[in-house]
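Please read the structure below before turning to the comments.
With one protein chain removed, the remaining protein chains of the complex are shown where they sit.
Labels A, B and C are assigned to the chains in the order they are written; within every chain, residues are numbered from 1.
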Amino acid sequence: MTKPLNIGMIGYGFMGRAHSNAYCKVNHFFDLKYRPVLKAVCARNAENAKAFADQWGYESIETDWRKLVERKDIDVIDICTPNNTHAEIALAAAAYKKMILCEKPLAMNGPEGLKMVQAIEKAGVANMVWYNYRRVPAVTLAKNLIDEGKLGRVFHYRAKFLQDWTIKADLPQGGQGLWRIDVAAAGSGVSGDLLAHCIDTALWLNGPIESLSATTETFVKERKHNLTGKVEKVGIDDACMFMCRFANGSLATFESTRYARGHKALNTFEINGENASLSWDLHDLHRLGVYDYKEGEGKLRGWKSVHVTDNSPEHPYMDKWWVPGLQIGYEHSFVHQVADFLTGLASGKPAMPDFRDAYRTQVVLDAIMESAKDGTWKKVAAV
Amino acid sequence: MTKPLNIGMIGYGFMGRAHSNAYCKVNHFFDLKYRPVLKAVCARNAENAKAFADQWGYESIETDWRKLVERKDIDVIDICTPNNTHAEIALAAAAYKKMILCEKPLAMNGPEGLKMVQAIEKAGVANMVWYNYRRVPAVTLAKNLIDEGKLGRVFHYRAKFLQDWTIKADLPQGGQGLWRIDVAAAGSGVSGDLLAHCIDTALWLNGPIESLSATTETFVKERKHNLTGKVEKVGIDDACMFMCRFANGSLATFESTRYARGHKALNTFEINGENASLSWDLHDLHRLGVYDYKEGEGKLRGWKSVHVTDNSPEHPYMDKWWVPGLQIGYEHSFVHQVADFLTGLASGKPAMPDFRDAYRTQVVLDAIMESAKDGTWKKVAAV
Amino acid sequence: MTKPLNIGMIGYGFMGRAHSNAYCKVNHFFDLKYRPVLKAVCARNAENAKAFADQWGYESIETDWRKLVERKDIDVIDICTPNNTHAEIALAAAAYKKMILCEKPLAMNGPEGLKMVQAIEKAGVANMVWYNYRRVPAVTLAKNLIDEGKLGRVFHYRAKFLQDWTIKADLPQGGQGLWRIDVAAAGSGVSGDLLAHCIDTALWLNGPIESLSATTETFVKERKHNLTGKVEKVGIDDACMFMCRFANGSLATFESTRYARGHKALNTFEINGENASLSWDLHDLHRLGVYDYKEGEGKLRGWKSVHVTDNSPEHPYMDKWWVPGLQIGYEHSFVHQVADFLTGLASGKPAMPDFRDAYRTQVVLDAIMESAKDGTWKKVAAV
Partner (left out) sequence: MTKPLNIGMIGYGFMGRAHSNAYCKVNHFFDLKYRPVLKAVCARNAENAKAFADQWGYESIETDWRKLVERKDIDVIDICTPNNTHAEIALAAAAYKKMILCEKPLAMNGPEGLKMVQAIEKAGVANMVWYNYRRVPAVTLAKNLIDEGKLGRVFHYRAKFLQDWTIKADLPQGGQGLWRIDVAAAGSGVSGDLLAHCIDTALWLNGPIESLSATTETFVKERKHNLTGKVEKVGIDDACMFMCRFANGSLATFESTRYARGHKALNTFEINGENASLSWDLHDLHRLGVYDYKEGEGKLRGWKSVHVTDNSPEHPYMDKWWVPGLQIGYEHSFVHQVADFLTGLASGKPAMPDFRDAYRTQVVLDAIMESAKDGTWKKVAAV
């Protein structure tokens, strides 16, 4: 029999839906020792909370997250609120020894993240940060190939996360759905929102970054603020790019923007090794690009598009889904992350990234911001 | 408040899972008047039924489908069993005035299908056949564009459904997971399993087929039968292809096989009109290929790859899911079909294809089989 | 030292340019024993002939092809005129023991082609038909792979040649540039113009066709004729498609049309074998699609896009051109064909397809036309 794990979710937006969907689906497809129970959802507005609870089957609602954190019947606090609230909630939840699943980026900056790491490690409870793209099967397969030594010495890494949804100069900032372009709520722009994903994936696939040089830009300087009603200076970075050197000697470029016309969510990476190269693109997330120099006997070398949909254990997670050729989507990365979290809970080998692991991305983000200020290369502290 | 609709499902294989998942998810994403309730699942083997019920949350089990059909607390019978059982179950369910959702192909052949149509129409209950690919957003968008007159006069249509999973000559036939290559259970091979999908989509997009010429082949002539344990003649078609003429004057080729090395589930169509062409491929189901002759002022004409993932009403169904650029998968076509069925139930405008509409595909399949026998062109009866 | 080979070309249109370019380039890139010399070009209109001769460096002109054929200083007659003139010219040239390079299709039909074969074989001179696509490096590589046994048993072949340039209903027929839609000059429409290429490639790659069933269509029934000035019935096939069975047991579909909106010259083939599949597309002619079931250890199988541009002997012809990654174009297939012809002349192993080999395509075309008339399957004679 599965053991119930009571979820208390704070926030009910895009991520609230993605997580709830994952909790509902995970036991239908994975054989697990635990079963998430949608115990309570928390939102400041009771009506919104109620509507969300009805839609998703949460048993109860709260309008004050502190109450939720204190509830005895809650095992796990899931933080889906804007970035500027993560730390306060996490510190409180840790104090009540709740397990915590926190949306990314972990914190507003490194020092804040470090406090969260210390609190959760002191509490000694399971914790995880929702860097979901690690669990896209094609990305996990890339990780497996790298761990097997398929690539040999790595020379290059490049990553991008390009969008185009804020090109409109009259788009306001702030409030529901638009807090991501309000610096007070988001802490940063594309760096924390988009690049953070690329950095997490890169650290996971290619190891630590040693040093970097970054630059940022804000193309639209002022926008009306939804909460204050006034035209205010835009504090976020609209675009952020950096060059870096990894500890393994490879060189990299990273770029993210919300001003790349034509790209909805072009989250990509490519890694070039001595013996093989790999590439991936969120727009066709079920495919992995593979170039294997050792294959093809000289005359048949080329980039292979692997449709990572075989229902075999060799295509990570895919034996749980449909039949070969039938793709899964974005949401499944969250289902996989819940499955791995629950498996980790049962086995005692925690699923990654936990707070400490996600903190490493914060340290890189801090170095990016510092470098963007003075235009020099910055060392990235090993943590 | 949503009104419960009690589902009684017969069968628990690949399709049983796909349908159950759809029932579980549909109300989380769509605002509907009805809510499917997983009332009972039926399998001959009680243990299997129990395991499936536990996994998916069915409230009860049956081991005799006749009992399920008679149960007063069941509103809808969902038929997910091998093709040779559809008719008998449907006739019985219709007699009890149950709504019926039947897996495709509707029947073993046209005459059997016609009996089912007559029974369900006499019963006067809601009914639908699971030709799920109509509800892939890119395919629905194609239909909308055609209905808007975007293509003008149509000259050509071509469709393929290519797989490669039966190339292995020592693959047995019959029984769980392999009934699709047992002619007694499946009635036919790729024609009923794969081409039926292509035909349904084609009739929907391009109207009736007037005449056709077909050929079939069985590459592996004998296989061990799982149920009898003996090596037996293979009765299904391993490959089937036909040329045809549509009522609108367009010409077409159709092909399906399970011997096209390299293709897992390459279900594609392309339609060429005077003013525009459209193409689609299940392997990247979230994309629609569009060539619009009227766009590009002469120098910028080309095939456009539309990533059908905008959360706007113009990208069918996608306003219910995530944000632009984030793809959904195979399973979502079933969610959409349930959503449309429930919407149709509430509005009185039934979702298609119902039994009668799906019967049209049977009539084409019958013509294919006849033509494959004598190699001549066959008229397809208008029904 | 290279030995001069005096070319007498009849016709100066699209093919006249393609061949002349090949003659001019071939010795710059290939080390050969022979060197084509542009001796004379023949056109009915002296002014046109003169202009062409000036542009390309032909030493002299003729306005009567019979004179050219008789000239002692001409070694090779290159026939680039409309299809309805091939036989007469070839028979005359053979009588004068000229080598003949004839544009495809060889003849208006099989019997006419047979006469040409007999005449040229009686003359005992070198001869070739310009089925240039065999010499696209990616296509030649496909042939090499098949000959090495890479594919194993072949199950399927499919080929298309799709264009869209005659959709315009007010396009006239006949005369310079438009003789291809005039049945008197062309003999047929897309079947002889486009499908002939597909058939030649298919016979070369996959062996003889045993039987077929075809259909044709003329979408625009009447067009103004440029030579008569009158609106006349269109006699060509605008579209032609057929299903067939090869001697090796594989099944195939072929399709060609000039009404596939969005396709300029989509000449493609795909061949599916037990162990590997290959695909090619003229629109990106420097790439070969390869799926090798034996590569990738189960988890990394996929379609590979081989950029056939390595300057190594393993990428056919490419060691003569630039450096890896730099593509060649359409015209190079003609250069390669001339190179092979000249090599064959020196070695005594004639380059293919010669008249006899090209006659095989005529026999298939005849079967297509017969089948299109009565809608039944036709045996294709082995010749």
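The rule we apply is simple: a residue touches a chain if its C-beta (ideal position, glycine included) is under 8 Å from a C-beta of that chain, and two chains touch if they have at least 3 such contacts.
The structure presented is a predicted model; accordingly, all values stated were derived computationally and were not measured.
Within the full complex, the chain left out of the display contacts the shown chains A, B, C. Touching the missing chain, out of B:30, B:96, B:165 or B:303, is residue B:303. Considering the whole complex, the residue from C:39, C:261 or C:307 that touches the absent chain is C:307. Touching the chain that is not shown, out of A:158, A:197 or A:356: A:158 (per the contact rule at the top). Touch with the chain that is not drawn comes from one residue among C:21, C:226 or C:376, which is C:21.
Mapped onto subunit C, contacts with the missing chain fall at residues 14, 17-18, 20-21, 24-25, 27-28, 55-56, 163, 165, 263-266, 282-287, 307, 309-310, 321-332.
Counting over the whole complex, subunit A has residues 155-156, 158, 164, 167, 213, 215, 217, 219, 239, 241-243, 245, 249, 251, 253, 255, 257, 259-263, 272-277, 291, 293, 301, 303, 375-377 touching the chain that is not drawn. By the touch definition given at the top, subunit B reaches the unshown chain through residues 141, 145, 290, 292, 295-296, 298-307, 310, 312, 314-315.
In this section, only the chains that are shown with their structure count from here on.
Homomeric contact subunit B/subunit C: same residue numbering on both sides for over half of the interface positions. Subunit A and subunit C have Cα centroids separated by 54 Å.
Note: centroid distance subunit A to subunit B, computed from Cα atoms, is 36 Å. Taking each chain's centre as the average of its CA atoms, subunit B and subunit C sit 42 Å apart. Each of the following residues of subunit C touches two or more other chains: 301, 303.
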